[in-house]
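Taking it in order: structure first as structure tokens, then the write-up.
For this view, one protein chain was removed and the others were kept in their places.
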Amino acid sequence: MLEVDRITTRYGAITALHDASVSVNAGELVAIVGPNGAGKTTLLNTVAGLLRPATGSVRFDGNDITGAEPARLVRAGLALVPEHRRLFNDLTVEENLRLAGCTTKAHERRQRLDEASELFPVLRDKWTTSAGYLSGGEAQQLAIARALMSNPRLLLLDEPTLGLAPTLVDVVFDLLVRLREQGRTMLVVEQNATRALRLADRGYLLRSGRVVTTGTGAELAADSGLFDSFIGTAS
Amino acid sequence: MNARAGLVRITRSMLASAVLIAIVAAMATAYTRTGGASRQSLIAEMLSNFILVLGMQVFIGNTGVLSFGHMAFAHIAAYATAIVGIPLVTKAKALPDIPFGLSDVYYGPLGVTAFAVLATMIAGAIFGIAVCRARGLAPTMITLATLFVVEQVVKNWKELTRGAGGLSGISRLEGNTWLWVGAFLALVIAHVFQETRIGRFAIATREDELAAPALGIRLFTARYAAWVVSIGLIALGGSLRAQHLGSVNPKQFTLDSSILILVMLVVGGMRTVSGAVLGTVLITAGNELFRQLGDPQRLDIERFPDLFLGGAMLLAMLLRSGGLLGDRDLAGWMRRRMYRPPPTQAVGERVAATNALAASNIEVHFGGFVALDGAGVAVRPGEIVGLIGPNGAGKTTLFNVITGLVNEQGGTVMLGERDLSSSTPVDVARAGLARTFQNLRLFKNLSVRENVSLTSLVAGRHRRDRQRPDADALLADAGLSEWADRRAATLDYGNQRRLELARAAALAPEFLLLDEPTSGMSDQETLAMVESVRAVAARIGAGVLVIDHDLAFITRISDHIVVLNEGRVLAEGTPTQIRANPLVAEAYLGTSA
Partner (left out) sequence: MTKLLQSLVDGLGVGSTYALLALGITLIFGVMHLVNFAHGELITVGAYASYFFFLHGGSWWWMPVIIIASAVLASVLTELVAFRWVRTASPFTLLLTSFALERLSHALWQILVSPKQRAFPKPSWVFNQFKIADISFEVMDVVTIAVTAMTLLLTAVVFKRTLFGISVRGAAEDFDAARLMGVRANRVISGAFAFAGALAGVAACLIVMRSPAAEPSMGSDWLLKAVIAAVIGGLGSFTGAVVGGLVLGLLDTLSRVYLPDLAEGWDKFSTAVVFMLIAAFFVIRPEGVFKVAHAERV
């Protein structure tokens, strides 16, 4: 479904991603792990069209989408839950969701809003509250609900458990399981590396902007050298 | 700054000014020789513009703060000129009720100019306090308001200004000689200002409003100095123009003329004196050309110059927002060509650092989010301490608390006996803590060497008890010698990081605080960074507190490591202890529930 082929992405003088290749097949949950600054967020942002790679290509459903406008990608069926959630804090929960449904027709949008309030009962109670007043767990659920408004076939999630209390981390992981059961394809960047890898079909380990290791989730999670390769003493 | 270096700077400024004025004079001569006497008046107009543009350059160009209000001070100067420059008999008729006993004051040209400049600078110094204290768009708005205030006062304080009709009969300066002298003087002052310590500081604040205070440069002081000098030049320009024309009126220096002068500055390149000069010549010439394009018979078409001004400014903004010259500057070029490494000499006593840095029980909340929950860190003199932890653990927040960027709700920061808990970034820097930034905050448009020598200047002023490190030696330690004359923005990423390190070290701090010095670097570059940090720290005898996510780097470089998680200290110890601690692995990889 998604093929990222040897992309290199730079921010000015900084090369954040070197020749990274990642692929996701339909129905899979793929995890990307690695230390801070490894280029995980850069990878997702490049796929989602916020950044343009210097070299390499990104294909979605066989179509070249390298450097395409995010707005086009959302319409093609790809949505990103960005790092730090980036909710519209001045907008209410409902308005956040409606904005995210801007790519769909009005009646479809209403239907999705109903679905969202069903799937996320926490949000239903805060429907007209400004997103800025939500707690961390509620905010994260809104961020995911928001991305689902365009009914994406591929969902990219960037650190969905960052800054959440352990019980809320469980909630988010349960949600990921449920979404997978619905047949949603997902590419997840996660700091809870072991746990994400156990859940994932496949995983990639990034370090210093390069893909260091890849394998099934279980393989990587069981790798006793994971911590070492994670923090770089193995190199 | 010793006397010899000062002399070199002044000589250089004089030389650069002489070359520029010679070029302009040659062009002016060629122009006037081919035409009638009317051409002299265009030259006169250009020369007074010249002084006004340079006046604006000193403030806007060096501080990056946009002002529309400079012409208000040209106005004040012009009227001050009229009030003491009109012969007494004429004045008694024009201004019978003149207040403040000004009715029998009359000076010669020098006295008039001095009076006007002084009076204007006093007014400017008062308004300047408001302008330089404000942040963001507010200073621009304040200058705009100033323009209108002065305009209305000039129009309505009839006892002093005679209102709408203006004043005439000012003793005139014949010919353009004095304007040439004034233009030369303005050039020298604008050049010299860029060479002075405070001028360099102003430029630093323009380049980065956050990094400059973090290196001990006070925004207000730097901007205010630029403002006062700038108003002085504007006053000179306003006064000379009034003495040249022999009259003043309320329409002389309005928003329109502010914009004209601003276009000259912006099109040529506001950051440099050469740019200001080029802009003045081009726009004055273009303006005249378009004036002649209009058909003099039809008054309807007398306003082609506006078309030219708008077009020139629009093109400049769309195509070259730094102006035609950008950072190219005659004086800057000379400075680089004439650069001689200063003789190595001990400035101040080298005293080994004896103070320890200790932050303890720090608490920070952002709204409901607890960023730091009792975290702390201690660094002994000369020690290298690593600060690690997963994303969101509070490392950078702790850094920001120590350096005064974030106010803590609880806890203390001590440097030796000194309490830095509620100090501003400037005071923290001057006390001896120099930091780098995670997302690179270099003075981008300055050369690599200037980035470092600028901080040296701060050290020379505020860290006298320490030996002032030699800029070139620091650059060598950081492996940057061969790029010393390049613009900082053109360095590759690894070198920009190293430059931030060298720049912080030039402050001669007791501690270097490095925020992710290796992020985005390759493994090899990371290894090289270990050596750079050690070499630089050893040269200045400073301790180091370093945040990094790369444990390989941290274990190699640190004597001691502190691990943060969720705003608290999770563990601390030697690198070996930390590597063996299962809690650390768990914090990094997530709970294996």
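Labels for the chains are A and B, by order of writing; each one numbers its residues from 1.
Please note the rule applied: a contact is a pair of C-beta atoms (placed from the backbone, for glycine too) under 8 Å apart; a residue touches a chain by one contact, two chains touch by 3 or more.
None of these values were measured; they are calculated from a predicted model.
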Touching the absent chain when the full complex is considered, from B:15, B:66, B:102 or B:185: B:66
Candidates A:10, A:112, A:126 or A:146 - the one touching the absent chain: A:146
Chain not shown: contacting residue from A:80, A:144, A:175 or A:226: A:80
From A:69, A:114 or A:219, residue that would touch the chain that is not displayed: A:69
Chain not shown, touching residues in subunit B: 64, 66, 130, 133-138, 140-142, 144-146, 148-149, 152-153, 156, 255, 259, 262, 266, 299-311, 313-314, 317-318, 321
Positions on subunit A where the hidden chain makes contact: 48-50, 69-71, 74-75, 79-80, 82, 86-91, 95-96, 98-100, 102-103, 146, 149-150
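The working rule: only the chains that are shown with their structure count from here on.
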Distance from the mean Cα position of subunit B to that of subunit A, given in whole angstrom: 42
Of subunit B, residues touching subunit A in the complex: 368-369, 390-392, 491-493, 496, 516, 519-523, 526, 549-553, 555, 579, 585, 588-593
Residue numbers on subunit A that touch subunit B, as the complex places them: 12-16, 35-37, 135-136, 159, 162-163, 166, 169-170, 190-196, 208-209, 226-227, 230-233, 235
